[in-house]
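A single protein chain has been omitted from the complex, and every remaining protein chain is retained in its original position.
This part shows subunit A:
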Amino acid sequence: MQDGAAVPAAASRRRLYPDQIASAYSSQRPPPPPQGPQNAPQGYPAAPHGGADAAAGQGGFFVPGAAQAPVPAPGVPGAVSPGGYGYPAAAAAAAAAAAAAQQPSIAPQPGYPAQQVDGLAQQMSQMGLGPGQHEFQNIALSGRPPVAALDEAPPAIRLPPGTACVPSPHVLCPANVKRCTLNAIPRTDKLLKKTKLPFGLLVTPLKSPEAGEAPVPVAPDIVRCRRCRTYINPFVQFVEGGRRWKCNLCNLHNDVPLSFDYDTLTQTQRNRWERPDLNCSVVEYAAPVEYMVRPPMPPVYVFVIDVSYAAVQIGAPGVVAQTILSALDRIPNADGRTKVAFVGVDSSLHFFQVRPGGAEPQQFVVSDLDDVFLPSPTDLLLNLHECREGIECLLARFESMFRTNHSVGNALCPAIKACQRMLGNLGGKIVVLQASLPTVGEGKVDPRPEGKDLGTPRESELLRPQNAWYKTLAADCSRAQIAFDTVFIGQQPMDVATVSCLARYTGGSVFHYPSFMAGRKPEVDRFSYEFARHIAADVGLEAVLRLRASKGLRMTAYYGNFFLRSLDLLALPSVTPNHGYAVDMEIEEALTAPVVYFQTALLHTTTQGERRIRVATLAVPTTENIHTVFHNADQIAIASLLSKKAVDRALVAKLEDAREALQHKTLEIIGAFKTECTQSSSGATTQLQLPRALQLLPQLTLACLKHTSLRAGNNTPVAARMAAINLVLTLPPEQGLQPYIVPRLYALHDLPPQAGHPDEQTGITVLPPRLGLSAEALAPHGVFLLHAGHDSFLWFGRGASPALCRALLNQPDVGAIPSGVITFPDLSGGADAPAEGFELNFRVTRILRRLNELCHGLWRPVTFVCKEDGEPVIRLMLAQRLVEDMDAAAPSYQQFLGQLRDKINRGSF
């Protein structure tokens, strides 16, 4: 639903008279308003431009205090000069009035007469938005899922006019920072229960600006509500002539600080309407001393590298050291304070000491693992800038140092204990690079054979940590601002489920490279790119995330990697730009306001050593109409929230339960829509119907069910499943749902002329049309690209023409193309124009680059070459990603729809 019908009740609560506002700026006296701002409904006081304008233009009409101030020449900034430095009250009022007068007038909007919900049609016709029936369109589910809708933007948030105090284009919170599953929120819990839709938020607290986007604006000083500590935001209302502001979350009136209108430092007027925190929904503040318990910490990285026999066999230590060496310049080090440390782990611990300025690293081997100690009190934690030479020397020699290491066993836990001691109260990030099972020391893990348990209910046991040591330690470390990243390399059993607890409770990330081998170049390239990118990322340190919501709403559960410190406070020792958090919301008491608000505040230290607060405010209208709720649902957000809930459930309950719950929820939603919003509310129906905004729900559910994280069957190794679960749990919907759960499929033999070339207006590479994720789309004469984020597939049909093979991969024909893993070659050598005869390769390279950009460069997928009659393993992997097709454990899309329809018709859900 894209029109005003979403918020009819809200729109009715108008008390702004555009004519009046406009005339306040011209020198003519406005005609008396039809009703004074005093008549504004209770709890919805006059906006500042309404109230203050009246005061400025009509002299004593609204607030006596403001009226006594000299009336400024309209539109002339700083017409009123404050009475010296003393800044008397009258001057303050004058300044407020002047500031109000400086505000750019709102473009006259179509009239918003006071009308009730009944006036819906009238309003719509007045707004010139047509009948609006298109928005209430129901889609009959049949045949193929409408894949084109996957790339559509979520339903627009329609706020009643005047909700924001400044008419700025930036007051709407971008969906990739924060989105709500319902863009029209039911007023009562009863209505919400009736729709069965999940109500929650998806937050990406430290979203980094994409290429071409402006950086987050920085506001000058922090203004917060006295009672609920909400930060001031574009949705507050100014009352009493602009001298107080009404908090939009708790309705308390707060004083507006003098600094809003007057700069005491330079002794000049300020225009409060230019403040970033009144113009933008996402702002940053530089935190003053009160927000710091200690000086901002430097970025600290401790690399705990597995150097046992298992790791040396696949060449992990060498590649890791080389990657770190090449990324040393990219590790954030703006202040020259960054510290790094390296610990090698086999059945004993290897520490490395470098004296500042010295070139010779010194190795200490500690083999007393019962009571682990640091071999030297200093110089284990190296200043990256001062010890650069020594660090480079150490990393260059790292591989040769351990090349002949035959020590079996891994003392990860004592190593972590030692690192914990090393970081002490400083905090930092411990990157665990693991290639074997931690078998030595206190928190050791026993190997768990998984072979015969896969696909049985006992598999769920394997997803649970073996002992509580890791969780307890992670909780301790979270308090000391220590975060963990766990990187699993190779195919040895590593008990990912147990060890990844370290990352789970400290806001860290989990990486998994099962097919890594130092000899496989594509795998090494991929690891190097992703790992280097990860350690070079601009992360937030020692962070806390707090969520606030309007009265009547309550957060009930959170999903993601964090440690929950109190009901609305997540402790994140480290937060990366590509970590999202999902929140379950609940309506505690009926909502009365036309709009509700959600505010998140992330207090963090940047890698530049600045303490900052990032505040994001989302405003969502409320409604009493069940149709409006359904037609304004955000299916991507809903599927993302449901998938996060499902994998979270898989970790605590059974996998089967998680799948059941997900399927049941979809069934409930479709059932609720059928009974509440369609004519065939009771009795059987031949075709299921869903609102346009939810038309993809069955497909998204099916994709979640078939994804590695939840897939049934016995061909998913536990390690891969755990890694997938962690990604689903932490990634924001822009990466996590698409392309990670729902891949993208393109036909390369049949590219439209524009595809693969930059768009003329935006300069962004145009993508070809998406195909349905079904083997039916794969024509035998064609070549197809399937992009799933962290891996991609090139599918060659049996009859693909030699010309196509030459233009794409410089191979004579299909038979000559090697099956298996490749890095997609750029035959133009990175040039800006295609090399002779390789135009297709050039275009596909660009398309791939654009697809990786869409994932914020998080992954560098290896490309699996899959031929129609090629290796069955790769064909199986590809088939698992074609989610519309039937496989051994899950139905096809049509069958799934049939099942849903039968269950709904039977009413047995």
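Convention: contacts are C-beta pairs under 8 Å (C-beta built on N, C-alpha and C of every residue); 3 or more make two chains touch, one makes a residue touch a chain; residues count from 1.
The rule is simple: contacts and distances are computed from a predicted model.
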Practice task
Could you tell me which of "Protein transport protein SEC22", "5-taurinomethyluridine-[tRNA] synthase subunit MTO1, mitochondrial", "Ribonuclease P protein subunit p29" or "Auxin-responsive protein" is the UniProt name of the chain missing from the displayed complex?
Solution key: "Protein transport protein SEC22"
Fill in the blank from the handout: Per the whole complex, from A:381, A:418 or A:603 the residue touching the absent chain is A:381
Completion exercise
Of the candidates A:257, A:336 or A:713, the residue in contact with the absent chain is A:336
Handout entry: Full-complex contact with the absent chain, from A:209, A:288 or A:812
Key = A:288
Completion exercise
Filtering A:211, A:265, A:833 or A:888 for touch with the omitted chain leaves A:265
Exercise for the section: From the listed residues A:359, A:426 or A:661, report the one that touches the chain absent from this view. Expected result: A:426
Handout entry: Which of A:174, A:217, A:356 or A:857 contacts the chain that the document leaves out
Key = A:356
Handout entry: Absent-chain interface as seen on subunit A, which is shown
Key = 265, 286-289, 292, 294-298, 334-337, 356, 378, 381, 383, 385-386, 423-426, 609-611
